[in-house]
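As you look at this complex, bear in mind that one protein chain is not there, while each of the others sits in place.
Naming follows writing order (A and B), and every chain is counted from residue 1.
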Amino acid sequence: MRRISLTLILILAFPALAAGAARDTKLSLVAYSTPREAYGQLIPAFQKTAAGKDLSFSQSYGASGEQSRAVASGLDADIVAFSLAPDITSLVQKKLVAKNWANDKWHGMVTRSVVVFVVRDGNPKKLKTWTDLLKPGVQIVTPNPFTSGGARWNVMAAYGGALRAGKTPKQAETYLAQMWKHVVAQPASAREGLQTFLAGRGDVFLAYENEALFAQQKGQPVQFVIPKATILIENPIAVTSTSTHKSQAQAFVKYLRTKPAQRIFAQNGYRPVIKGVTQGLNFPNRPQLFTIKYVGGWAKVEKKFFDPRTGVMAKIQASSGG
Amino acid sequence: MIGRYVVRFAALGYLAVLLAAPVGYVFWRTFRHGFWPAWDAVTTPDAVHALKVTLILVAIAVPANTIFGVLAAVAIVRHRFPGSGIFNAVVDLPLALSPVVVGLALLLLYGRGGWLGGHDVVFALPGMVLATMFVSLPFVVREVVPVLREIGTEQEQAAATLGASAVQTFRRVTWPAIRWATAYGVVLTTARALGEFGAVSVVSGRIQGQTESLTLYVQDRYQAFDEVGAYASAVVLALIAVTTLILMTALKPKEETR
Partner (left out) sequence: MAASAEALPAPKARRSAAPGLAIGLSTLYLSLIVLLPLAALAWRAHGWDAITSPQAVSALKLTVVASLVVALINAVAGTAIAWTLVRDRFFGQGFVNALVDLPFALPTIVAGLTLLALYGPKSPAGINVAFTRWAILLALLFVTLPFVVRTVQPVLLELDTEMEDAAASLGASRAATFRRVILPNIFPAILSGVALAFARAIGEFGAVVLISGNLPFKTEVVSVYVFGRIESGDSGGAAAASVVILVLSFGVLLAIGGVRRWATRHDR
């Protein structure tokens, strides 16, 4: 019968597909979602170098936390590249990444960015500083920091911004609570957040510069402002300890920090981790830029702010939710 | 009578607004600039890979569920065994379950730390196959069972007394009676397998070319602001759906058509 022949054809096609996959050494890259286009350019560029000649790649992109948990639950990976360091340290705890993954010149980081305010055309509410966000009637959209690991950058940027403005830690926490009262939507991921904002919700969307630039490159009507005091986002990369092609994987990671590779990252909206590749591109300096260390480092911050039961943000969410 | 026209107008209007307009609009948007831009969007390596993944899922799930469907229908109707009531209810479960729950169940069973964990099932193709098999399981059974009930066992028993083996009886007597119902069930199974999204969302590793099905690809393109890509892939799926619809209409059991 027709049905059986169709099935037979499909089953026979299977080996052909499988055969296509079995050649060269294959490295699996598991990354968060935004650098997909960047890696789409970086991998072919790497394959043109001597180190990358006989290597092929399988690539998986998704939300940073989701990908991290996927790797923890069994997703095969030689190289992991996430949005923030805690998504890698959780793999260290599961013995999937070596403890010393960040012991190099770049502290394990491969790209950078900053937290920005995406605003409506012309910035009608004139939102430039963190205090501006508390103006009456201002509606904020930010990804949910409990489902979007990357959204934690937003929270720490706000907190650090308050510290920079001279507040004490306690007052800065109060600032967070006040700011959260203005949050009208907390979509699950950064990408969804941008779409929510572009669909008309809110006056300001807390985003990462590279996300905003990506949207602009895709023709979306995005305008953003970088507050004076903002956090330096640093995106980590590591070779897994379960990798069976460690030296090749490390060669790839090494390549990613060379000038040509960092230039590609920069062209895709990321701030580089090395100097001298940003000619012609605009990555403004911010006078009160700070890093996660300024607000205590991830280990402390994760516990204090983002513990699902006792964290500062958990309490703020619970009191303002519903 | 006015009443007839009111009901007709209301019913057709409802269908137009809810179904026809959105689907038609996406078709229009996709082909607005001509056929070739849409074709380009749908023949990118990623899109082609996604289609292949979807077809592999269908190629495994549909035959498996068809064989199971016929066997189970025969078991339920002809060989009423203790627990067949529960068996029947479990077969219907996939219809009542949220696909995300299905994915989660598979994740808990086959993921690291699960009872059958550590064997490259979830976040790989096998996991997606299992998810697809789960959600498309009931259809052949549900279509064949009523037919088996209706035709009764007289002919099969006659065949048996004439010396036919079980296989011969099945091939010569039972199968011809249930084959159209089975075909209809196969069409429903295929449609469900093609359209699976929620369960594969959970168990897919989103590995391009390996575990990104076409439905996941549609979502991915949409989230990357690639409207053209999202719509074009959606149209591919919709075209397959329309083909399925035509087959469904042609094969539908008589008592439901005019």
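Just a few scattered comments:
Methods note: a contact is a pair of C-beta atoms (placed from the backbone, for glycine too) under 8 Å apart; a residue touches a chain by one contact, two chains touch by 3 or more.
Predicted model only: the values in this text are computed from it and were never measured.
When the whole complex is considered, the residue among B:V53, B:A105, B:V147 or B:V186 that touches the unshown chain is B:A105. Contact with the undisplayed chain is limited, among A:A185, A:L206 or A:V277, to A:A185. For the options A:G52, A:G65 or A:G108, the residue in contact with the chain missing from this view is A:G65. As for the chain not pictured, it touches chain B at residues 1, 3-4, 7-8, 10-12, 14-15, 18-23, 25-26, 29, 64, 68, 71-72, 74-75, 78-79, 81, 87, 90-109, 114-116, 130, 133-134, 137, 149-150, 152-154, 157-158, 160-161, 165-167, 188, 191, 194-198, 201-202, 215, 218-219, 222, 230-231, 234, 237-238, 241-242, 244-246, 248-249, 255-258.
Remark: the residues of chain A touching the chain excluded from display are 63, 65-66, 69, 144, 146-147, 185-188, 192, 196, 198-201, 308, 318, 321-322.
Methods note: only the chains that are shown with their structure count from here on.
Annotation: 36 Å between the Cα-based centres of chain A and chain B. Of all the residues in chain B, the ones that touch chain A in their complex are 52, 55-56, 58-59, 62-63, 107, 111-113, 117-118, 120-124, 183, 186, 205-211, 220, 223-226. Those residues of chain A that touch chain B in the shared complex are 3, 7, 10-11, 14, 17, 21, 28, 30, 33, 36, 58-62, 67, 70, 72-76, 191-192, 195, 215, 218-220.
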